[in-house]
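Just one protein chain is left out here, and the rest sit where they should.
Per-chain residue numbering starts at 1, and chain names A and B are given in the order in which the chains are listed.
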Amino acid sequence: MTVEMLPTPNVTPDAAPAIELVGAARWYGNVVAVNDVSFSLGAGVTGLLGPNGAGKTTLLHMLAGFLAPSAGTVQVLGRSPHRDPSLYRQIGLVPERESVYPFLTGFEYVRFNARLQGMKNADLAARAAIARVGLEDAADRAIGTYSKGMRQRAKVAGALVHDPQVLLLDEPFNGMDPRQRLAMMDLLGEMAVAGRTILFSSHILEEVERIGTEILVMVAGRLAASGDFRAIRALMTDRPHTITIHSSDNRKLATTLMAEPAVFAVALQERALSVQTAHLSAFRRIIATASRTAGVRLIEVVPADESLESVFDYLVRR
Amino acid sequence: MSATNPVAAGKPSGSIYDLGYRHYEGKRRGRLFAAWSLYVDSLRGIWGFGRPMSAKAAPFIIAGLYSFFAVIQLAFSSVISQSIKNGTATDIFTYGNYFSRLGFFLILFCVAQAPEVVCRDQRYQVLPLYFTRAMRRVDYALARLASLSTALFVALMVPMVALFVGDVLMGADAFAAMGTELPRALPAIPANLLTALSMASISLALSSYSPRRAYSAIGLLAYFLLMEAVPAIIYSVGQQAGWTWADKLVLTTPITSLGGATNWFFGIPLTSEFPSTLGADAYLVACVASVCLFTAVLLFRYRRISA
Partner (left out) sequence: MTGVSMSASVSVLPEIVRITFRQLLGRRRTLLLLLLAALPVLLAVIFRLAGEIDVHSYTRRVFDTVSMTIVLPLAAVLFGTGAFGAETDEGTILYLLAKPVPRWIIVAAKALAAAMLTVALTVASVFLAGVVELLPAGADGLSATEAQVGAMIVGSLCYVALFVPLSLFTRRALVIGIGYTLVWEGALSNLLPGIANLSIRQYALGAADAFFQLHTDPARLSPMTAFTLAAVLVVAAFALATWRLMRFELPGGTD
């Protein structure tokens, strides 16, 4: 009895976006987990941001074909992943919570994945994947003995052993120390450059800044923002920017700045001056002249909330 | 809200802000209250209260099935009283033989619910939350034991009540019937109490050795079934082979011994399946001993468990 593996779908590059959602929604009774989300992704790394309960995992499960959308369409590589197992040849999934068979060694686990994907050289592929995530040293130990970060890496290795076109990761940096995180980010970056489409979810914001600038922000099931995070930030012009300034004489500078129309609030703190402005570009122009006028020397000018955190906070509170 | 950069804000120092954190100055109830709370919570959990509907299915269905036959007998009490007068009624249920006949439902009850009682805490490793508070390990074990015993006692007594009502209705004068019926029914209370304690202690002692419900359930079921079947088999073989020591083996059976002990409470002689060499009092002693033994095992387990 021969067992036919499901055929690989034809994927022509540049044909259609690798991931495309149109009006996708998912509800459970009265709870709407994903609410009218539309976006399309091509090659590259995209971060899916959102607080807990925002619907990130639900969205990823829809993309992975484990949930049917209650409304709208979800397409991966031009096909609906729901109930289409052959598509898994092109998809790699790293779920968040699920633990892995603890009695297998890292290598055995990755090789198991490779074999189930129908790879002829499962051993070789497994070794390569293990090397890519940096688990060579621990590859022959049981996963049950791994630390959390190592387990994550093992899961990632298992998900990319068959070199999928699309990689979906749910909170992949959980439990990783900074060095491992960097290594993982580099890996994802490499894959993106090679033309893969990578979507990862996170609520830890520092990494997302580092790994890529494309983000999708989900809040309470809705897509609150998408695109380059700095551009998103700039779009929110109705929100005041806060700049922290260290200077030789904060009080004097404060007085001078208050006279500027671009500035609408100043606050004196212990050793810094906090300035709020609604027009960042205008402020940039006047800060140098203002300090010269005041005869104050600028030591440090820090836009205090350029980070994703404030973007996030703002979107959450909106 | 502005995101302030703490490093830029001033010299590196730390202080704890009083956010209005409220200290609790009230009365602190001690061990007894803690144990009582656990007991109540555990008892509710066994019957599925405070849990989703699906958790109520198993205990209520099983206990319902156990009581079912008594209720049927109650419903048909008039017909049955006729058969008794005619002398054709043979297989009616009485207080004394009810558990012996239908005890296996309660085995199912224990197998279904005992793992729920003790395995969850181990599985999710929340025992430290209990033991670092007023409650001692002993309290925890005893509270759990008391809860399952109570649950079983309730399940055991429902059919007794049904039988009582049925017997009362069979007579012409209800109040007079109650007068005569009550003394006959009273031994059911201590008998069922012993039964409840015995089954609960065995179930929890054995279930507490595995954090996974499935293994506990299977292990417990295996114990009940095997300890019923095997001693009986060896005894019956021994009878033919002339092994006199085999009589004692029947004392080790959990359910059958409880049947014998129940007979002692009701003062009725043992049925033929029991060896003739031992009286009902021997089974009473065996059951009490089993309660002590398995309670000790349970306490030992929770003393040694790492938390």
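Assorted remarks:
In this section, contacts are C-beta pairs under 8 Å (C-beta built on N, C-alpha and C of every residue); 3 or more make two chains touch, one makes a residue touch a chain.
Just so you know, these numbers come straight off a predicted model, no measurement behind them.
Screening B:Phe33, B:Phe60, B:Phe104 or B:Tyr124 against the full complex identifies B:Phe104 as the residue touching the chain left out. One of A:Ala68, A:Met258 or A:Ala288 touches the chain omitted from the figure, and that residue is A:Ala68.
Looking at B:Ile46, B:Ala70, B:Ala112 or B:Val168, the residue that reaches the missing chain in the full complex is B:Ala112. The hidden chain makes contact, of the residues A:Arg115, A:Arg230 or A:Lys252, with A:Arg115. Touch with the chain omitted from the figure is made, among A:Leu87, A:Val217 or A:Leu257, by A:Leu87. Where chain B meets the omitted chain, the residues involved are 54, 57-58, 62, 65, 104-105, 107-108, 111-112, 213-215, 217-219, 221-222, 225-226, 229-230, 233-234, 236-238, 240-241, 243. Of the residues in chain A, those that touch the hidden partner chain are 1-8, 28, 31, 33, 50, 52-58, 61, 64-68, 83, 85-89, 91, 93, 95, 97-101, 103-104, 112-113, 115-121, 124-125, 128, 158, 162-163.
Please note the rule applied: only the chains that are shown with their structure count from here on.
Inter-chain centre distance (chain A to chain B, centres taken as mean C-alpha positions): 52 Å.
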